[in-house]
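Below is one structure. I have some questions about it.
Note that this complex is displayed minus one protein chain, with the remaining chains in position.
Let's look at chain A:
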Amino acid sequence: MCVDDELLNTYLDGELQEPWRTQVQEHLGYCNACRQRLEQLRALHQKVADAVLPDSEISVRQERVLQYFEKNRFSSSNKKMHIFRKKIQVRLVPALITSAAAFVVVFIGAFVLFGNNSQQGQEILPGVASQIDSAHIRQVTEVQQPSLDMFSLEQIVQHLDAMGYAVKLEVKAVTPLE
């Protein structure tokens, strides 16, 4: 009696238990028809198995779905980021204040230490330092527009006389003596 398809399929899948497995094997040893049928079934199995979705098609999707989880589910990566950010925020503010204070101290210190040192000043600004003296300084605020108050009566008379005017001076309410 020949082996039926169900048994052959089970044999093909390596799922046939003893003692049937040995019996089928023995039968296949001498039965050409069953051997051929087994080969047909093997070919069919191979054809179906070869139609498998290839790895290359899967890997892209596997990566994409994983990215979804990294974005939306895995808290550790998010938490890590938060902690990192907090650290930056916490550390950055005092660091900025400290560096600003240090800058001010250094700036003031520099003035205290080197500000009064004229020699140093001359070294830094050699041309300018020698030119600064009283001759070059004019106090602009004291220069006023000339007015009549600035001149004496004599000067005014002299000036008018020089310009060709005949000036006769009289004092009010005083009559000259006869």
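FYI, a residue touches a chain if its C-beta (ideal position, glycine included) is under 8 Å from a C-beta of that chain, and two chains touch if they have at least 3 such contacts; residues count from 1.
The working rule: contacts and distances are computed from a predicted model.
**Student:** Which of "ABC transporter permease", "Acetolactate synthase", "PDGLE domain-containing protein" or "RNA polymerase sigma factor" is the UniProt protein name of the chain not shown?
**Tutor:** "RNA polymerase sigma factor"
**Student:** Tell me which residue among A:Tyr68, A:Phe111 or A:Tyr165 touches the hidden chain in the full complex.
**Tutor:** Answer from the full complex: A:Tyr68 touches the omitted chain.
**Student:** Using the document's definition of touch, tell me which of A:Glu18, A:Asp55, A:Glu154 or A:Glu170 contacts the absent chain.
**Tutor:** In the complete complex, the chain left out is touched by residue A:Asp55.
**Student:** Even though one chain is hidden, which residues of chain A still touch it in the full complex?
**Tutor:** Here the touching residues of chain A are 5-6, 9-10, 13, 15, 40-41, 44-45, 47-53, 55, 57-58, 61-62, 64-66, 68-69, 73-76.
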